[in-house]
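Removed: one protein chain of the complex. Kept in place: all other protein chains.
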Amino acid sequence: MNNVEFESLLKRIKQFTKDRDWDQFHDPKNLAISLQLEASEVLELFQWTKDNQIKAGKEDEISDELADVMYWLIMLANHYDIDLAKALDKKMDKNEVKYSIEKAKGKSDKYTQL
Amino acid sequence: MNNVEFESLLKRIKQFTKDRDWDQFHDPKNLAISLQLEASEVLELFQWTKDNQIKAGKEDEISDELADVMYWLIMLANHYDIDLAKALDKKMDKNEVKYSIEKAKGKSDKYTQL
Amino acid sequence: MNNVEFESLLKRIKQFTKDRDWDQFHDPKNLAISLQLEASEVLELFQWTKDNQIKAGKEDEISDELADVMYWLIMLANHYDIDLAKALDKKMDKNEVKYSIEKAKGKSDKYTQL
Partner (left out) sequence: MNNVEFESLLKRIKQFTKDRDWDQFHDPKNLAISLQLEASEVLELFQWTKDNQIKAGKEDEISDELADVMYWLIMLANHYDIDLAKALDKKMDKNEVKYSIEKAKGKSDKYTQL
């Protein structure tokens, strides 16, 4: 994802919602609900699987579902003037301190929600 | 988010998980669960609010929580060799057809889960 | 919900899954995923609403969606031999200590996730 693509995506999303007069629904709480619902759509692709892979016949849907999560993530970040790349870089700084290699190596119990 | 930043973030995440020997936990089903859990952490910031804004005293947390969602989104996209920018661009093509301005303008009932 | 109804519901659910040979999919992780997905279906009824009520045309669906959550809740409780009524009664004991009337009265910030 280069800068041109990202800016162009944000612009496209903004135009899309403006054309449909949907900004009226976009208070941040509603955006957060939609983000959660789309993340659940991703998870649903793995429902009932025993091999932890996407369920049969649903392999083509993961790209669209991840895109939907990205859509709401960009909307929320835009609402709060957050630069997602900088936010993640800053969070990785914290993660590297919180989950020191020494303590966390190979241990899932040290690896709860980042 | 420019290209250099994005590639560098992905590289950093990969190194972070490799250093901690955490790839063993990263089957896609577990990644999808973590994506969902982090999206819920975002939503939790809005729990009980009446004004649909982040609850008092939690304003500083939104950046970290969105970063966490981005983290798992990148991990899942990387697992399936999906380019998030291209995926979203392609999804927007579909959205613009599915939600025609004529039919969808100003109507939240036309605007369910993308 | 009286005892006869509850026992009869559990028996009915068990027969339903046995008849379909679905127990093979019911490891507790998969049950927990389904519980989460059904809770999201409930939340989806409120997506985009401004008045915090169920969205127009969806009012008849809440009963079925709550039933679906109840279904997985009973399945998970049964898996772990948990009596839901006793579990909730015990949890209320804790809640009454954790959220003392004195400290919690009228304050949503004291009222996060029980």
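Letters A, B and C mark the chains in the order given here, with residues in each chain numbered from 1 onward.
The working rule: a residue touches a chain if its C-beta (ideal position, glycine included) is under 8 Å from a C-beta of that chain, and two chains touch if they have at least 3 such contacts.
Because the structure is a prediction, the values reported are computed rather than measured.
Asker: Since one chain isn't shown, list which residues of subunit A touch it in the complete complex.
Answerer: Residue positions of subunit A that touch the missing chain: 33, 36, 44, 47-49, 55-57, 108-109, 111-113.
Asker: So which bits of subunit C touch the chain we can't see?
Answerer: So the residues of subunit C touching the missing chain come out as 1-3, 5-6, 9, 12-13, 16, 19-22, 24-25, 27-30, 32-43, 45-46, 49, 52-54, 62-64, 66-71, 73-74, 76-77, 80, 82-85, 87-92, 94-96, 99, 101, 104-106, 108, 111, 113-114.
Asker: Which positions on subunit B touch the chain that was left off?
Answerer: For subunit B, the residues touching the absent chain are 25, 30, 33-34, 36-37, 40, 43-44, 46-48, 50.
The working rule: only the chains that are shown with their structure count from here on.
Asker: Using mean C-alpha positions as chain centres, tell me how far subunit A is from subunit C in Å, no decimals.
Answerer: 26
Asker: Using mean CA coordinates as chain centres, what's the subunit A-subunit B distance in Å?
Answerer: Subunit A and subunit B have C-alpha centres separated by 0 Å.
Asker: Residues of subunit A that touch two or more other chains: which are they?
Answerer: 25, 30, 33-34, 36-37, 40, 43, 46
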